[in-house]
Structures are given as C-alpha cells and as structure tokens.
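Here is the structure we will look at.
The complex is shown incomplete by one protein chain, all other protein chains being positioned as in the whole.
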Amino acid sequence: MQTKRDVTATGESLVDIRDLEVHFELRGGMLKRLLGMDTGTVKAVDGVNISLKRGEVLGLVGESGSGKTTLGRAMLGLARSTKGSITYHERGGEGQTRERVVSQLKGADLRSLRTDLQMVFQDPNAALNPSMTIEAAVGHPLKIHGIAKGEDLRPRVAAALERVGLAPAEQFMSKYPADLSGGQKQRAVIARAIILDPEVLVADEPVSMLDMSVRAKILQLMVDLKKDLGLTYVYITHDLASAKFFCDRIAIMYLGRVVEIGPTEEIFADPKHPYTKALLKAIPEPDPNKMVPRDLPRGEIPDAAKPPLGCSFHPRCPEAVAECGWESRDLRVLLEEHWTRQETTSYEEEQALVGSLDRLDDPQKTVTLGSGADSARVRGLLDRIRQENPSEPLWSGVDEISETGDGVEVRFHQGFDPELRPSGGVEVACVLHPKPVTVEPFRPE
Amino acid sequence: MTELYDAPVAARDDNAPVIDAQDIRIWYGSERGPVKAVDGVSFSLRKGEILGLVGESGCGKSTIGRGLLGLLPPGAEMDGALRFKGEDLLALPKKEMFAKRGAELGMIFQEPLTRLNPLMRISEHFEETLRTHEKSIGKEEIQRRALEVLRLMGIPPTRYRSYPHEFSGGMRQRLMIALALVLRPAFVVADEPTTALDVLVEAQIIRILHSLRSEFETSLLLITHNLGIIAEACDRVAVMYAGEIVEIGDAREVFSDPQHPYTRELLRSTISLSTTGLNFIPGAPPDLVNPPTGCHFHPRCPDAMNICATRHPVQHAMPNGTRVQCWAADLAHGRAPDLTEDDTAPLVREEISVADEA
C-alpha cells in the first residue's frame, strides 16, 4: 500500500490568486427588493492571496461557510470574482507559459480553459445527469471541445473509465448513474474530469459523502492519478485528517479569509492560529484514549453578511486579547450565556434590568445598557458576571464601564483586523503572531 | 402494565437493562424477495449507558433505531423480543406504543430543520410536545421545564420565543435534543445526530450527548458511521455488518483490540490524523436479499477460512469481554474445538474488482 507520495512540486506558479473577492448580493425579502433597499452583501471570499504551485496538492480547509468551495469554483470561473484576479499560467510550447486571467475570461475563452482546469464535486449522486448514460457523460467533454467524436469517442471513454478503476469499462458504459454505487459514481465523475487531460483538478470534498471504507479507495485513486498524470490538486475539505495525509500545503479558511497557510508538516507540528488549533482538537479520532475535548470554541461560524469587527474569529476564540475587535454583539452573547446558567426567576429579573438586547445587534464600539434609574444595579450585574469568570476574553477588550444618565456605558478597546503575516514556517492572520518582540525576550534564530 | 416498571425491584436495580433486544429481525418486502435489513440482533442497554452502533450505509443500523421506536415504514416486518424496563414493546398495541414514544422513548434525527415546523415558535414546539403526553400541564410549567432543558443544551432563555429559522444548524440540533429530552425519556435513539454539522459544532453536540447520562440518566443508542464519534462518546460499541452485530463490547476494548476482522479493517481504513498509508476493505457490502452463505463478511475478509464460506459463525464471548461472531476469533481463543484442518485452511476466492464498492 502506498505511503505518502514523493512531492513533485516545482515551486513554479501555476495559478496566482491576488486579492480575490467574491461577493454575492443578498436578495432580501420581497418588500425590501421592491423598495430598492440595500439588502447587504455576503462576502464569500474576502481578500485571498494564494499561489498554486505546479505539481502540489493544496488543501483548502474550513467549515461550511468559510468560502472554500466558492474559492474553488472561482478558480474555474464558475463563480464570478468581484475584485482581484486569478491568473492561470498555461503551458505553451517549448517551456513557454501564457498568462490567462481567469477572472476576466468570458464565453468561448472561458470554456476552453476547462481543458486545463477541472473539478470533482462533493455529491456524486448529484454531479451526474440522471438521464445520461455513463458513456455519454464521460465522453461529453471530448465532444464539447471537439477533441474526439463518433468512432473515436468510445475507446477513449473506455480508457478513462478503466483508468479510474471502472473495469471492465463495457460493464459500466451503458449504465445510468442510478445503477451505480456512490463510490462508482465518484469514479465516473473523476473519469469525466481527467478525460480532457487537465493540469489542475479542483476536488471539492470528493470523499466526504462516501462511506468510510470507500473514502480511502477514492483518495488512493486520486494519489495514483496525480502520480500518473502529473496533476496539480486543490483539495477542498473540512476534514483535517485527510488533508494531513493528502496535502503538501494547507490553507485554513475562516469566513472568506485565509487565516493560516503553510506546509502541511509545519501546520500540524505547530498550529499557530487558534482556529487551526481548535479544528485539530475537534477531530473525532478512533482512539479510545482520547476524550471529548473540553475547551472548544463556542458558537458557530458567523453570518458572512454581518461579519464580526476586527478578527472574524475573535467571538469564538479561546485566546482572544484586547486588540481582537470586541464589540456590542459579543456582549449580547456573553449576557445570553450567563442566563443559560441562571434560574428562570433571576433571569427574568436581570433581563428586565438590562432591557432589550436587540440594540446590541448592530456592531458598535460603545453601547449603553439598562436605563438611567437602574444604572447602579446594571453595573452590579456586569461586575457579578465578570467575577463568575474573570478569564473570559471579552473583559480584556472592555476599556471602560461607566454609569451615565442613560444607563451603563460599555466602551470597547480599539481592535484591528490582522493580516496574513509570516510566523515561523507559515503565514498566520492573528494578532498573537508573530509574537511581538516586546513580550518575549529577543532570541536569535 | 404500568405497575410493572414502577415495581420497586425494577426501579431500584440500576443494573437491570433499560432496553433489552433479543434476536431482533426486521425484514422488508421487495420485488426480489425479503430484504433482511436486520437479521438476528441482540443487545441491551443499562441506565445512563451510551451504546454506539456503527457500520457502513446499508448495514441496517438506522433500521434498528427506527424499529426500536416502532417507526418502521409499512411493509416492514419485525420480530424477536424487545423489552423496555421489562415490558415487551413488540406486544404493545399501536396506541400505547405511540404514547410511549416521546414520553419514554425518544428519537434525535440527522436533519433537524426538516423535523421542526417553520411556522411554530420554539415555545410552541415545547407546548405541543408536552401537551401530547401530559394533557393537563399548565403554561408556566411548560415554560419552566422547557427553559430548564434548553439551559442544559446551552440555548439562552432569550431565544425561547424565536422561530426555527432564526437558529444556526448546531443550535437547531440542540433544540431537537432538548425537545426529545424535555419529557425525560429513559431511552433515546440518536440517528447520525452530527452528520450534517461542522467539526467544531459536532464536537459540541457530542459533548452534550456525553453529558446526558449525568443530567438525565438517559440510555442512549448512538447510531453513526463515524468511528471517531463512537470512540469519544460511547461506553460500549456494537459493530454491524450486513444486518448483524459482528462484534459488541466495551468501546475501549473494541478499539484497542478488535477481534472481528471487519472491525479491524474498518478501523484501519478510517483516515485519521495518524494515518500514514491508505487501507481499505476490498469489495462491497452484500445484497441483503441474498447474503453470502456462512459468515456474511467472508467474501471480503482477509482472514477467511473454508468454514467461513459454509457455516454461519455464532457469537461467543472473548477473553477481553467482548462478544464476537467470527470463526477466526473462535479459533484463536479456543472457542471452536471441533474444526477440522480443512475447515481452517485459507479460503480460495476470486479476485475482487477495484470498483466493486459501495
């Protein structure tokens, strides 16, 4: 059985993604659209810089809503970029390369790009046309691009099917997708993707819908294909375990941004971003000695139409500090969490004291809670909550709590949105990295 | 009938099984003949225990979960003995089974959104659930009990009057768990409760399920295809293959020293952080209309012997306390003294095609 294949990455850039943004206009309710009101944008991909090297396997890892699939689709021009560029360095004759800006291609030019960049989809049950035979489906790319037709088609389809393990091919050619098992369908999808002999294969969670015992087989197939066909992979996944095995380089994505990127070994040996650490800790491992982790990030990935201020991860981050961008919505979460620990009577009392939490829903750096008359009691409540758990990261981001005539004013520390910066062997977007020189004594490398 | 489990002996004896299934069979009708989705499965769960049921899709694990709660589709036949606190559930009339479901037997499904009514507030969901089983319950009592269970699930009381669509995926699954637990059932089936969720949220839900025993003393049957979840959340594990439990025992023992070749190969084929090479089980799970003769796993088993193809193995207790249904394990532990040399010779088989898979 195959162990980790030898890395054949050449260091030469194949696809360059620069400051890429893919924003979707949100379609609000009927009334809002009629009135022409601004309904907001979802920043699916929000400023991503990556270069894909020839021959490498690049992993895009993140939860759903992290923008990893949109990024993959944008690389093929299936999602339109709203800003930035994607440049594909097409291999021409005699070692020459031709630059093609995917994000600007249209029509026939864009379609012709598909002979070089191909995609494998997550759900094999949905990726094949239910009313097309396997032979027609796998052969269609050749027909579309005028590479083969009529008599020539069949042997080439058969070869592609056998290449992906659907052998003997005759047994599968006349079948419909419904007659195949999940793993076989995924093989057919891969056959359709490689029949054009592409350079880059974007694989969007190619094994996550499959059974455990089939996942390894499909992954093995992808390893073999890479070796035999000299493919470059973009492997999109939420599963760090398969990424660790399969990828040369990993980009961890969160809410449309890359928060950590680097060689697989570095990322796993010394994860730097708190999000990466959390993902690693959360993987359920079939190891009887590993228990359910205790210190997991709370909550879920936020709404990309209303991302948190500062670092997007700060509301869930167990290591967050004052500069992370604390704001009003974090206070709401804190109060709500506090109330899940209270008896109903004291909850109702405190809730009445604080008043409606809806005023915390718009991101603000200064908020007022309660009313003027109760300001002392509101302040008391906040102090009590603070005493319950003084290590709660939010408090580090509170500059001042003061009683005003209208209630209690909470002022948050000015935060900033960290950029991707080199730290150790990787690049991280976190205020804690690279470690400030002033905090740690200087150590020569 | 109710006196039966209110009897002091049953109530005080913590070691008496909450649910005891013996030789359960669930068959479906099909054009080609009966589909033996579950074929002779036995297990029991004690109070507060979590039993993980693991297997590939189509092995019958979800069918068992539904069968235990009487939620089988029309056309399915079920027999065997299924005792809940000593009472035979299969003998109960439909109406009494309906009353038990929810109140004493709960279910948590995979897709929470499809199980919540989008036009009903969370409070109304709780009112409906509680009123179905306790007709005279007052509004304040409903709120008190609902908020209490929501709190344990980490859902703030401020959200009590929200609609399902105002919650995120993980919150909805917590809601489903809260709804299943508000009646404090003694036994809950959770069918792939985290499959639709992201890793971090999945870990949160597992932690909640894990805490059920201390908060509610609920016995839980956790059905999943993810071995990692079983290892982290379960006390015991049952491995299913082709409608049968092939290995059942303490989760620690099963994972550290699997006795059945299927369990071992399944563990080896799982991709984890420590994976350095890919392993897989050749072939595909069998057709449940005509399962292979002898041991159902023999066509894919690396350890198959001649006997495996002809005689069905019997479940035996192994020295480490697990129960295993495998000739090779029997042989290794002296549980099969009457096997001849021909019986134990390696089985000669046809090559399995690469693409013959699930």
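Note that the chains take the letters A and B in the order they are written out, and that residue 1 is the start of every chain.
In this text, a residue touches a chain if its C-beta (ideal position, glycine included) is under 8 Å from a C-beta of that chain, and two chains touch if they have at least 3 such contacts.
Convention: contacts and distances are computed from a predicted model.
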{"item": "Name of the absent chain as recorded in UniProt (options \"ABC transporter permease\", \"Ferrous iron transport protein B\", \"ATP synthase subunit b\" or \"Nitrate reductase gamma subunit\")", "value": "\"ABC transporter permease\""}
{"item": "Touching the absent chain when the full complex is considered, from A:13, A:64, A:85 or A:115", "value": "A:115"}
{"item": "From B:42, B:168, B:279 or B:344, residue that would touch the chain that is not displayed", "value": "B:42"}
{"item": "Candidates A:129, A:366 or A:414 - the one touching the absent chain", "value": "A:129"}
{"item": "Options A:18, A:53, A:83 or A:145, residue touching the unrepresented chain", "value": "A:145"}
{"item": "Positions on chain B where the hidden chain makes contact", "value": "22-23, 25, 27-31, 34, 40, 42, 74-77, 79-80, 310-312, 314-315, 335-338"}
{"item": "Hidden partner chain, residues of chain A it touches", "value": "73, 76, 78, 111-115, 118-119, 121-123, 126-132, 140-141, 144-145, 176, 189, 192-193, 196"}
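In this section, only the chains that are shown with their structure count from here on.
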{"item": "Between chain A and chain B, centroid-to-centroid distance (C-alpha), Å", "value": "32"}
{"item": "Residue numbers on chain B that touch chain A, as the complex places them", "value": "56-57, 143-144, 147-148, 150-151, 154-159, 168-171, 198-204, 206-207, 210, 225-233, 251-252, 255-256, 265-267, 269-281, 284, 353-355, 357-358"}
{"item": "Complex interface listing, chain A residues touching chain B", "value": "1-4, 63-64, 164-167, 172, 181-184, 187, 210-217, 219-220, 223, 238-242, 244-245, 268, 278-288, 290-294, 296-298, 300-301, 336-337, 339-341, 344, 347, 351, 357"}
